[in-house]
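This structure is in C-alpha cells; I'll ask about it shortly.
Showing subunit A:
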Amino acid sequence: MVGGLVFDFFVFPGLLFTLSAGVIASWLVRKVSALVQWRVGPPLLQPAYDIAKLFGKENIIPEESLEWSYLLVPLMGPAGLLLSSIILVKANYPGTSFVGDIIVLLYLLVLPGLAVVLGGMSSGNPLSSLGSNRELKLIIAYELPLLLAVTAAIVNAGGGLRLAGFTSEPVVASISGAFGFIAALLCIQAELGFIPFDSPEAETEIMGGPLIEYSGPLLGLFKISHLMALLVLPLFLVTVFLGGFSTGWGALWGALKYVLVLVGIILIKNTNPRLRSDQALKFFWYGAAPLALLALVLAVVGNLAGIGWL
Partner candidate 1 sequence: MATTIPIGPYHPLQEEPEHYLLTVEEEEVLDVDVQIGYNHRGIEKLSEKKTFNQVPFVVERVCGICSHSHPYAYCLAVEDCGGIEVPEKAKYIRTLIGELERIHSHLLWAGLAGHFIGYDTVFMWAWRYREEVLDVLELLTGNRNAYAMMKPGGVQRDIPREHLEEARPSLTTLKEKSEMLYNAVLDDPVMKARLEGVGVLEEEAARDYGALGPTVRASGIPIDVRADYPYGVYDELDWKVITRDAGDVLARVEVRLLETLEAIKMSEQIIDEMPEKGPIDSEPENVPPGEGIGNYEAPRGECFHYVGSDGSNRPVRHKIRAPTFMNFPTYKATCVGETVADATIILASVDPCYSCTERAISLKGREGVDLMELSVERTEELKREFGLDESPLEEVLNE
Partner candidate 2 sequence: MNASSFKEELSGRFGWKVGKTEKSSGRLYVNPEPEIFEDMVEFVFKEHGGRLATISCVDEEDLFRLLYHFSLDDRGLMVTIKLPVKKDGNPSTKSIANEIPGAEWIEREIREMFGVDFEGHPAKKRLLKADSVGDEDFPFRKDFDVENLEVD
C-alpha cells in the first residue's frame, strides 16, 4: 500500500509527471507568444533550465520582511497543486474518487494565488504589497464566477459531488455546460496570471509585482507552482467540463482536449491588451458571473424538466 502511495505521490500523477508536463506546457506558451511577434522563442527545456538556475542562486532575505512567512509561503503553491493533480488524475484514470473531492479541489486551487499574495505582503517592500493587493483583488474577482460555473456543471451532470461522475458524458454538450465552460476558462486565464489579467505580476511591466524581493530557490518555488498550475488548471477544466479521459484511446483523446484548452488560453493571451485590476474585477463580476449564473439557472431548469440539451 505504502509503495503505491509513494509512487503516486512522487512519480505518476505526482511530482515528476506534473513538473515535466508543466515544463512542456510553459514552453508551448512562450514559443507561441514569440512566434506571434515574429521572434524565434526559447528552446524546449527552457523552463526547466530557468528553475535549475534559480535553485543555484543565492537566497536573499530582506530585513524588513516577516521571516517565517517569507520562507514558508512559497511552499504552499506547489503543495496545493500537487495534491490537486493527484486527485484529478486519480479521478479520471482508475476512477477512484471520494464524495466531495471537487470541493477539496476548489480549495486547493486557491492556494497558489494566496501564496503569491502572502509572499508579496511579507516581503516588506511597498511595491510588492501594491502587487499583492492587486492579486487579492483579482482572486476575489475570479473566484465567484468559477464557483458558479462549477456548480452549474455539477447540477448538469446529475448532482453527484464526485469527480468520477463527470467522466460519463461531457457536460459541455449542453448550453449551460458551454456557458459554464467559457466562464471557467476566463477564470483559469486569470488564475494563471496571463494577459489580459496579469497586472499583479506583470512580468515586464511592474518590477516583478509581488515577487520583487524573492530570489533564488524561493523564486524557483513560485515558478514551479506556476508550471504545475499550467498543467492542473486546464486538466481541471477537461475533467469537469469536457468529460475527462480514460485509458487507451481515451488518454490520447484526453490529451488532445488538454492541448485544445491550452491553445485557447494562449490565443486569449496574445490577442488582448492588459486590463487594470479594477477593470478586471468589473469584467468578472458583471461579465463572467452573470454568464455562470445563467448556466446554473439553465442547468437547474434542464435538470427539472428533464431536457438533455439544456
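By definition in this document, a residue touches a chain if its C-beta (ideal position, glycine included) is under 8 Å from a C-beta of that chain, and two chains touch if they have at least 3 such contacts; residues count from 1.
The candidate set was assembled so that all candidates are chains of the complex that A comes from, given by their letters.
What you see is a predicted model; the values in this text were computed from it and never measured.
One candidate from 1 or 2 touches subunit A in this complex, that being 1. Put simply, subunit A touches candidate 1 in their complex at residues 37-38, 126-127, 130, 199, 204-207, 271, 273-276, 279.
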